[in-house]
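Down below is the structure, laid out as structure tokens.
What you see is the complex with one protein chain gone and the rest in place.
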Amino acid sequence: MSAAGSAPRLYWPAQRQRNRGVKGLLTVVAAFLALYAYLFPGLISVSGVAKFSQSWLPLVLVSMAQAILMLAGGVSLAIGAMVSLGAVIAATTMAGPLGVAGGAALVMVAGLVTGAACGIVVVRLGLPAIVVTLAASFIVGGAALLILPRPGGAIPAWLSDSLAGETPVAALLVILAVVLWKLYLATPLGLSLYAAGENSVAAYRAGVPVDSARIAAYAVSGLLSTCAGLFVAAQTGSGDPVIGEAFTLNSIAAAVLGGVGFLGGRGAMRGAVAGSLLLSVMINVMYFLGFPPVAHYIAQGLIIVGAVALPEFTARRSSP
Amino acid sequence: MTPAPTLAARGVSKSFFGNPVLRDVSIALHPGRIHALLGENGAGKSTLINILSGALLPDEGVVEIDGRSFRGLNPRDAHRAGVAVVQQELGLTSQLSIAENIGLGALPRRYGLIDYRCLARRARAAMDLVGLDEDLATPVGDLPLGRRQMVEIAKALFREPRVLILDEPTSSLSAHEVETLTSLLDRLCAKNVAILYISHRLNEIMRVCQHVTVLKDGVVTADRSIEGVEAADLVRLMVGRDTGHLFPAWTPTTDRDPIVSVSGLSAGVLRNIDISIRRGEVLGVGGLVGQGQEDLLLSLYGALPASARTAEFNGRAKLPSSVRKANALGLAYVPADRKREGLHLIHNIGWNLMLPSFARAFGLSLRDRTKERALASALADRFTIKGDLTRQVQALSGGNQQKVALAKWTPAEPQVLLLNDPTRGVDVETKREIYALLRRLAGEGKAIVLSSSDTPELVHLCDRVAVMREGRIVATIEREALSEEAIVAASMGADLMRTAA
Amino acid sequence: EAAAAAKCMKGDRKPPFTIGWADIYSVPTWMKETQGTIEKEVDELKKQGLVSKLVVTDARGDANTQIQQIQSMIDSNVDAIILIAGSSSAPGRVIADACAKGIAVINFDSLVDTDQVTAKINTDSEQWGASAAKFLIDAIGGKGKILVLNGPAGISVSDDRRKGAEPVLKANPNVTILAETNTAYNVAPAQEAVTNLLFAHPEIDGILSLGGALSAGAVLAFDKQGRKQVPITGENARQFLELWKAKSLKSWATMQPNWLGAFATYAAVQALTGKDVPAFVKIPLPIIDNSNIDQYLAKAKDFPADGYIYSPYDQKLFDELLAQK
Partner (left out) sequence: MRSTETVRFPKFQRRTLLMSRPFLTVLIVAALWIAASFAKPGFGAFGHLRYLVELGAVVGLAAIGQTFVVIAGGIDLSVGAIITVSAVGVPLVSFAGDESGAFAALITLAAATVIGALNGIGVALLRAHPMIMTLAMATFLQGLLILLAGGSAVSAQSPLLEWLGSARPTGVPAGVLVWAVASTLSLIALHATPFGARVFALGANSLAATLSGVNVRSTTVAVYAISGLTAGMTGLLLLGMNGQGYVGIGDPYLLSSIAAVVLGGTSILGGSGTYAGSIPGAVLLVTITALITVVNASPGWRSILFGSLILALLLVSGRESRRR
């Protein structure tokens, strides 16, 4: 990145400053990862990492999709439907004449366009994001059902094998997603997200392209969601028109867990990524601890609240 | 023959919901001239600069840049044409670093990415101009108000503007920072920048500006060179009549027993503070901005977890542990940042005035609207808040918002008033009213703690001034010894005093 | 030395076995009942020294979580995995992985598309739809206007049942479908939908309800609006069976027996101990009609109020089912 290591230091120190809010969570996540590795030593191997990152990747992508919107002062209840849309487009096109490249392009375009459409409605018409995206979830979900009325379709086996086989491609994809996000945030449009989210009037007066930043956020969010759908389809080898449903609430949980605020401009993407990691690793840890389902539910509730409340509780409050 | 104005408004009118705010206003900003815009709270100053900078569109009239008239000017066009505005206290993004904030809206880029190297260099240069020595990467949310104001100014300078508009830039600045700013303005002026300067501090205007436009109720009442004008004349133009002295006569109070005394107070940045507040006095709290003044007020108010060796509040031997307990002990607090801490901007004025009463009342009793209206009207009259009280507070001008923040505590009849910079952004006339009110309250035996960045205010109004530095009270200056020099000396530190002595 | 007869089996696993039960969502009552039959079977097998442990996971209705949990089961090297799939397509690859590692994989109720499993156990959903449609058409005398109530759109079970009904409906052109609904297999949404349809359609001759508690909702809707009850198909939900009796309905019901869970457990152990297990075990649909409804209702108090009254089962039945070709 051209930005790194400039003479009067700015980029990395500014990055470091943004770590402050997520330190507590990062500690909790690290502890859970360590516990997981202790319970299941097989994790520390190529295929261990491969398998774990495969189950984590879709959640990271949707959590990022949600966090972008929340940073921009929005929220989406359509994430799950967008994942389903991505999955069914992939499963109906990739094995056909369009091929993998054509199918992937179609998935991305669908995500960008649908996301941007939501963004335009929310931003230009000034409608509350939560209901617009609720409506969008029905529209997009309906479209997914039209494309593929029941689970089926196919993904070429080589694609499934390379994305979700024994090699940790998924882990690389997580890294790629984070790097791309860093790059996006290093563009004027990306950085504007924070200003537009925190105080859009002031940002507008300061010449920040507020509306474009927010609409772009919706588009990027849509893109990430449908890409998550593509990966899910590859991972499962086929499409399912309702596969994404659980992602909507999970993405919100991960982002909020990661300290991304609901009112815009608060928090950082690394928090959302860590939040999604915690949600994902928690499932495996509880399995290896031998918890029965009832204990799963109770423990999950406790861990989620604890991960948020503990750092908050121990941090000395410096403002009223 | 003066050169063509860089930025001008011609015959501009603007009304909000049918209420005319500006009527046929013209103003011309010339290069190399510092132009003052004066007016009471609500006169239309901010509205005018919003029009000049493209943030609002006028109903009638045009904005001209270099003689070219613009109909639908927007902020980006204005920026491109070299117009930069220092908004007061609202424009920053708290999570981003100082440098990123300074660059926002005009970020240097390379290959489509932000050029952080260039940004750092140029932001540092802009910060040096205004005397900001903080780390470039510090999130703006970490900065105290006064420093944020300096960031706002640096942000305007970053764009190397040809026209610089400053809306009350000094209202949260310390004397030292004001010095830095004025010399900076002189230098910019020498570089042919056109400057529009809004302030309610007349001495600053007299010192800095060369030309003045006075607005009263949305109409220009004067547009002239400042040479030969007296401060009193300006006040008359703004207010429309002769006014008395700004500061009320100071009379020593007889009632001297402490109502609050605390020793060994620690909280936030505070370290081991001893303080006692007496009935009938105005106790000033001074010092450079951000030395713990706010934490002191908040910890006395129960809003900041605090510990003390001994504490005595109105006969009770404990620090209040919550705001409610403090209220019950007769304390009230008026915050400095009225928009974030003092007011509910989206609610109407009457509602805001009644909120402390709502907080005290039994929750499920029925509200008496008639009584509420009568009380709110009486408060509005007393604090000269004009007009309809069903408007949202955010539609009020800054000064009038401050009046609401003050007025809302009156029905609670507090014994101890903790005031954090209460006259920031308040016009002279209102200031005079507030000062008179404070002295009157003191005369009634109330205790008043006045933290202020406006040193003359401390000198003329207070019985004693406690000067803070790095979380401690470094000096308490009694009335007899009070002077601006004494306060500044104490706030700059003992070393300085020793060398000075 | 046991021969590795069943699919996926390598013959390298010794009793007592660890069984992994990958539940898709353990909270609904149907699932709780299924869980009960599994636990009972495991207790039985423990006594015989064949099973040492039952590991249960709950994917909370999310097929992606289920994949993750099955992966954990593979990682912890369980000997068998029994599962109800959260999606007919999603867990295919992870299940194939398990199969490749010599784990006995028994899939029941909601099936996956892959054939890389030891066995699939289920009733025939298409046959379910066809039989229900046949009953209804007979009950309304071969002609009339009907409503079709179906489970959620986009999942294979509801789609298969509807598909099974289709040819039967096609063959009877005098039967017209007034409206179709897709709701969760629950009372409240079905009652809401049917009530709305009642007002839109003054004449309704029968209701083809394809499972779950949909029928109870429909009956309640007719009852509340004071409409005369019409012939209706259904499933073995206790509430529906009780309404059937109370309102003297002209009805027919079948079921997805909860003991499929117990049977899957049994089959897994059979495969692990080297017995042959057919790749697909088709469970004949038990039928409830006026001839035997009283027998079912007599057992009602043994079942939860919002539960399903399933047909009796024992090991003999399991052995017979496994022996069928």
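Residue numbering begins at 1 within each chain, and the chains themselves are lettered A, B and C in the order written.
As a working rule, a contact is a pair of C-beta atoms (placed from the backbone, for glycine too) under 8 Å apart; a residue touches a chain by one contact, two chains touch by 3 or more.
From a predicted model like this one, the values you see are computed outputs, not experimental measurements.
S.K.: Relative to the complete complex, which of the depicted chains are touched by the chain excluded from display?
M.R.: Even though it is not drawn, that chain still touches A, B, C.
S.K.: Among B:H344, B:K371 or B:R479, choose the residue that contacts the chain missing from this document, as touch is defined above.
M.R.: Here the residue in touch with the unshown chain is B:H344.
S.K.: Pick from C:G92, C:G144, C:G164 or C:G217: which residue touches the chain that isn't shown?
M.R.: Here the residue in touch with the unshown chain is C:G217.
S.K.: Touching the left-out chain: which of C:T123, C:Q239 or C:T254?
M.R.: Of the listed residues, the one touching the omitted chain is C:Q239.
S.K.: Quickly run down the residues of chain B that touch the omitted chain.
M.R.: Against the left-out chain, chain B lists 90, 301, 303, 322-324, 327, 333, 335, 340-347, 350-351, 354-367, 373-374, 376-377, 380-381, 387-390, 394, 408.
S.K.: If the hidden chain were put back, which residues of chain C would touch it?
M.R.: Against the missing chain, chain C presents residues 26-29, 32-33, 36, 60, 153-154, 179-182, 184, 186-189, 191-193, 195-197, 199-202, 213, 216-217, 220, 224-225, 239, 301-307.
S.K.: For chain A, which residues touch the unseen chain?
M.R.: For chain A, the residues touching the absent chain are 77, 121, 125-132, 134-146, 149, 199-202, 249, 252-253, 256-257, 262-263, 293-298, 300-302, 304-305, 308-309, 312-313, 320.
Quick note on the criterion: only the chains that are shown with their structure count from here on.
S.K.: Hey, how far is the Cα centre of chain A from the one of chain C, in Å?
M.R.: Going by mean C-alpha positions, chain A sits 34 Å from chain C.
S.K.: Taking each chain's centre as its mean C-alpha position, how far apart are chain B and chain C in Å?
M.R.: Between these chains, centre-to-centre, one finds 70 Å.
S.K.: Among the residues of chain B, which are close enough to touch at least two other chains?
M.R.: none
S.K.: If I count partner chains per residue in chain C, which residues reach a count of at least 2?
M.R.: none
S.K.: Which stretch or stretches of chain A touch chain C in the complex?
M.R.: 40, 42, 48, 51, 55, 58-59, 91, 144-145, 149-153, 160, 164, 232, 235-243, 245-247, 250, 280, 283-284, 287-288, 290, 292-293, 296-297
S.K.: State the interface residues of chain B toward chain A in the complex, per the touch definition above.
M.R.: It comes out as residues 50, 53, 55, 75-76, 78-79, 85, 87, 90-97, 99-100, 104-107, 109-117, 119-121, 123-124, 135-139, 155, 268, 298, 303-305, 323.
S.K.: Could you pull out which chain C residues touch chain A in their complex?
M.R.: For chain C paired with chain A, touching residues are 23, 26, 55-58, 60-65, 67-69, 71-73, 75-76, 87-93, 113, 152-156, 159.
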